[in-house]
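Encoded as C-alpha cells, the structure appears first; notes follow it.
Apart from one protein chain that is not included, each protein chain of the complex appears where it belongs.
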Amino acid sequence: MRAFLLESLEQLRDHLAAQRPLFTPQFAADSSEPSWLPLSHNTPSVAIEQPLLPAYPAKQFFFPEREILFRFDGTDFKETLPKPAPQILFGVRSCDLCAIAYQDQFFQQDPYYQARRKATLLVGIDCQLPCEGGFCPTVDAGPFVRDGMADLVCHQQGDHWLLITQTSEGEALLEGLDLKAAAEEGITQRRSQEPQVAAQFPSATHIERGIQRINQSQVPAELWQTMGLQCLSCSGCTSLCPTCSCFTSYDRPVDDGFERERCWDSCLYDAFQREASGHNPSAAAGQRVERFWFHKFSDEYIKTFGRYGCTGCGRCEKTCPGVIGVHSVMKRISATP
Amino acid sequence: MDADRDNISRIIHTICPFCGVGCGIGLRVEQEKITGVEPLTSHPVSQGKLCAKGWSTAYAVDPIDRITTPLIKENGSFRPASWDEAYQLITEAFSTAITEQGADAVGVIACARATNEDCYAAQKFARAALGTNNIDHCARICHSPSVAGLRQTLGSGAMTNSIDDIEKADLIVIFGCDPTENHSVLGGRIIRAKMAGARLLVVDPRLTRLARMADLHLQLQLGTNIALINGLLQIIFANGWEAAEFLNERCENEAALRAKVAGYPPKRVTAITGVPEEKLIAAARMYAKADRALLTYGMGITQYTTGTNNVISISNLALVAGQIGREGTGINPLRGQNNVQGACDMGALPNVFPGYQEVAQQTSRDKFADHWQKKLPENKGLTSLGMTKGALSGEVRCMLIMGEDPVVTDPDQHHVQRALEALDLLVVIELVMTETAAMADLILPAAAFSEKAGTFTNCERRVQLIQPAIAAPGEAKPDWQILGELASRLGYHGMDWPNAEAIFNEITALSPLYQGMSYLKLAENYGLQWPCNEQAPNGTPLLHRQQFSRGKGRLIPVSHADPAEMPDEAYPLFFTTTRLHYHYGCGSMTRKSPLLERETPSGVLFINPADAQALAIKPQTKVRISSRRGEVETRAVITDEVPPGTVAMPYHFKEAPSNRLTNTAQDPVTKMPELKACAVRVTNLEEASQ
Partner (left out) sequence: MNGLMTPQLIRISEIYDDGEAARHFTFEPVSGTRHSARPGQFFTLAIPGHGEAAFTYLSLPDAQGRFKALIRRVGALTSALFECGHGDLIGFRGPFGNSWPLEQLLGKRVLIIAGGIGLPPLAAVTDRLSTDGNTPVGLIYGCRSPAEQVLKHERSAWHASMPILETFDRPSNKGQLTGTPLDHTQQMSAKLGGSPEAILSCGPEVMMNAAARHFIKNNLPPEKIWLALERRMHCGVGECGHCYLGSSTVCTDGPIYSWQQLIRLQSQTTA
C-alpha cells in the first residue's frame, strides 16, 4: 500500500480513461440522475468531488441483469463465457465496494461473474458527507473505503487528494503519472478523520435495534404480515440492492436452437418459490418481506460473509413504492414493544 | 474509439409504456440493445419508484419476436412483402369499398398505447384521408363512460386533480378499483398517504389490498354503485352535511337530485347493496365532513351497462359534498393503458375532434376542414363495437387496427373473430404477432415506444415526451409515418410530416388544451398538464378551481338498475373481470418477461372459500366456467378477495380468455360493454375422477 498526492480527481480519471474503458457515475443526458456511464469526449467534465450515488450499484457490471449462460445449437450445449475487455470503475463508494466484496465471495465459483470481475479494476472514493438515507457506518460499510476493497482509493484532503494504492494492479495503472508520494501524516489524518465524518450521519438507533430484534426473532409475525400487505412485488428493492443476487433462468429460442438466459429475480415475487405442483413454501407476502430482511440482517450470514448483507446504501428506501424500505421497516420493527 | 465507447452504454430518459400513471424511466442501452431500466428520482410522478411492469420494460421491447417487414397473408400464411406492395393492396381494397359503399364502409381503430402523434395521425387519416368518422380506440372498454359522464356534469372527462394531491388529502376514497394492483406507483402514493395519517374509504365488492388497509370498506354487491351513492347522498342531505354554499354558487339542478335520492333511504340501500346502514352513515359522514377528500375510481365503475350513470353519480356525490375544485380533492378516474387519456385528447373517438371539439358542430368541422384542407364527413361515426357489428352485417368492409388486440380484450371473443373474418381487408399495425394480427390480411410493422419520439398523456393530464432509445428493427416505423404514407397513396397529402414534433405543433395549433405546449417546454418541465395556454402557460394541475369547464356543475339524478344479466338458476354466480398487477392489456408485452409470465402461468378463476367448498373445489382444481355466450377452462384460486356468490377472472390470458364469457350488453350512451358483471356457472372438472 502506497500513498500519493493528487491535484485533482480529473487528472487521475483522465489518465486511467486513456488506458482502458472507464465507467463512472455521471448525470445521464440533461438530468440530475446519476448513472453508471462510460466516460467519453461527449461527457462534460462533472464535479466529482462529492461522490455521486448512482441509481444502481456496480453489480450489473459483474452480474448483469440478463446474461446468456449457454447455447444449445441443435446438437450440444455450448458454454458461453463472457470475454470482457479490461475496464475500470471509477468513483465507487465504500458501501458499493463492500457489496462487491460480498458478491465476490458469493459468486466465488461462478465463471461468468468471475470473468467480468477479474477484468475490472476498482477505484474507490471516500465519502466526506453523509448521503440521503445512507447509514453505512452502522453496518461497517463506510464512509471511508475499507482496506482491500478497491485497487485505488481517492481521499480528499483540503484542496488536494490522497491517492492510496491497495493492489499492485492498481499501482501499475499509475505509470506515467508524475505523482509525489504523500507524507505519512496524510494517511494517519485520513484514519482519524473517518469517525468525524461518521458522526455527521443521522442517528440510526432504529437500525441497530431492528437488527437485534430480527436476530432474536422478536418481530411479531403480524407486523411482517402488515408490512407484507404493503409489498407490491415490484422487485425494485432487489434490483437496486447491491448485494441481492437471486436469478431465474429460462430458455429463449434463437435461430439455430436455444439459449439459456439467466436474469435477475426477486424473492418478493409471489411465485419465487412456487413449485411445479403449485405448492409454495412462502405463499404469504409477509413471509417474503421477512425473508428479505432476514437475508440482509441475520447474524447467520456474518458467519459466511464476515458482514451483513446490507451495506447501508439506502436505495431500497428510495425505490420502494410500498413504503417498506430499510428505514421504514426498521423504524416499525424497533417501535414494537 | 471514443465513438465506439459511446455505443457501449447510455441511458435514455423516457416514459413507462404500461399504464396511465406515466412513470419516468431511464432505458439502459448497451450495444444498441435495451438491457434494463433505471428509475428516475426526480420524476414528479414516480419519484424513483416503478412497478413490476415498469421494471420489466426491457423484456417488453425484446426484439426476439418482432415483426420486421410488412406481411401479406396468402393461403392462410404470411409472407414478407415490400411497403409498396402492401400500400398498393390497402389502397385498392379501401378505395373499392369506399367507391362501392361510401366512406363509412371503412374504419380505423387507434391505440391507447400509441403516442399522441400516432393517435392524431389515425383520426386525421380516418377523417381527412378516408372521409369517415369511423375512428375509435379501446377507451371504449375502459373509460368512455368517464368522458361521457363527466363531460355532462363538469364539462371535462379527465382526472380533476393531480397525483400529488393524493398526499394532500385527509380522506382518500377508492371506488371500484385497487390502484396498488393496476396503477401500482400511484397506489404506493396512497399507501404513503395512509402511513402519514390520511384515512382510507374503499367501496368495492372485492376485499382488495387497499380494502384490507382501509379505515372503512363498503363491500357492496356487484353492480349496485348508483344505489349506494344515492343512499350516501340521501344521508348527507337528511343530516344537512351537504356543502350548501358550494351547491348554491357553483352547481345546478339540486332540487331534482334531492327529489331522486329521497327515494333511497338507508334501509332500501342496504337491501340492494348489502352494506349495513351504520357503515353507510359512517361513510357519508366521513366524506361530507372531511377537509379534503380525494375520490378515485376505476373500471369497477365504468365497465357496466350503467357506466355513464355510475360516473354521473360519483360526480353528484363529489359536488354535493363540495369535494372538488380544491387541492387534495376531486374526481379522479384511473385510466388503464398508458395513453388512453391522450388517445381521447387526440380525438381518436367517433364523435370528437382533437381537444373534444364536437364533430356535430359546424364550427369545429369548419375549423378542422380549413386547417386540413379537406371537406370533412358529418356522419356520426361508429364505435369499435359498432365497427365489428358493421363488419358482420357487411356495412363495414375494410378496417385498419393499430396495435390493439380486440380478439383478446374485447367482450365476446367469438363475435369479434367472426366480424373480423367477414371483412374484405383487415390491416393490423403491430409490433408482434397478436391474436388479432394473426387474423389480418396484412400486417404492417410498427416501431415500439422505445424506438420513436412522441408524447404520452398520463391520467393526470400530464403530456410527457418519449424519446427513441434505439432504432426500430428491420423496416418497422412509427404508426404516424405509416399512416402518412398511406394517406398520400390515397391522394391526401396533408399528413407528410417530417417528424413527430411537426405533428405535435399541428396538435397545439388545433387543440386549445395543448395550445401552450411545445417539445421544448415539455422537456424543460418533465411534462405539462393540460389545459396549457396563455392563461395557464405552465399547465393546470387542478381543474375547476373557480368554475367548472361547463360553467356550473350539473347534478343529474340517476336511478339504480340491475346489471343486464343477473345470476339465476342456470347460471347462479356473478362473474366479474379483474386485472392483475403483473399484466397489462392483452399481455402481448408483459408476458414476454419470464418473471411476470411465471407469476401467473395460466388463466385463473378467483373463487370465495364458501363457493369453493360448495363445489368441492380445492386450490388448483380444474374448473369450467360457462355463461350464455361460451365457456372457459382454467384452474381455481381460492381467495376471500371475492365475496361469496361472485367469481372473478383476469382478462389477460389467451389460454383462458374471459371475454368468451362476458356480456356484450352496452351502456346506451357510450356503448361501453358490461365487462364487470354477468352470470356464470362453475363446474368442478375433477370431481368425476375423485
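The first chain written gets the first letter, and so on, giving A and B; residue counts start at 1 in each chain.
Operating definition for what follows: contacts are C-beta pairs under 8 Å (C-beta built on N, C-alpha and C of every residue); 3 or more make two chains touch, one makes a residue touch a chain.
Here the structure is a predicted model, which means the values were calculated and not measured.
Taking the complete complex into account, the chain left out of view touches A.
Interface note for the absent chain: among A:H15, A:R291 or A:K331, the touching residue is A:R291.
In the complete complex, the residue from A:Q128, A:Q273 or A:S334 that touches the missing chain is A:Q273. Only one residue from A:Q11, A:Q128, A:Q212 or A:Q225 touches the chain missing from this view: A:Q225. Only one of the listed residues, A:S32, A:T205 or A:S249, touches the absent chain: A:S249. Not every partner is drawn; the one left out touches chain A at residues 69-70, 72, 76-79, 81, 106-107, 109-112, 217, 219-221, 224-225, 228, 245-251, 253, 257-258, 260, 262, 265, 267, 272-277, 279, 281, 284, 286-287, 289-291, 294-295, 298, 300-301.
Just so it is clear, only the chains that are shown with their structure count from here on.
Residue ranges of chain B in contact with chain A, taken from their complex: 2, 5-6, 8-13, 26, 28, 35-36, 38-42, 48-52, 54-55, 58, 64, 180, 184-185, 187-189, 191-192, 195, 209, 212-213, 523, 581-582, 594-595, 598-599, 601, 619-620.
In the complex of the two chains, the chain A residues touching chain B come out as 21, 23, 28-33, 35-42, 55-56, 60, 64-66, 229-230, 232-236, 239-240, 248, 250, 252-253, 261, 263, 265-266, 269-271, 274, 278, 318-323, 328.
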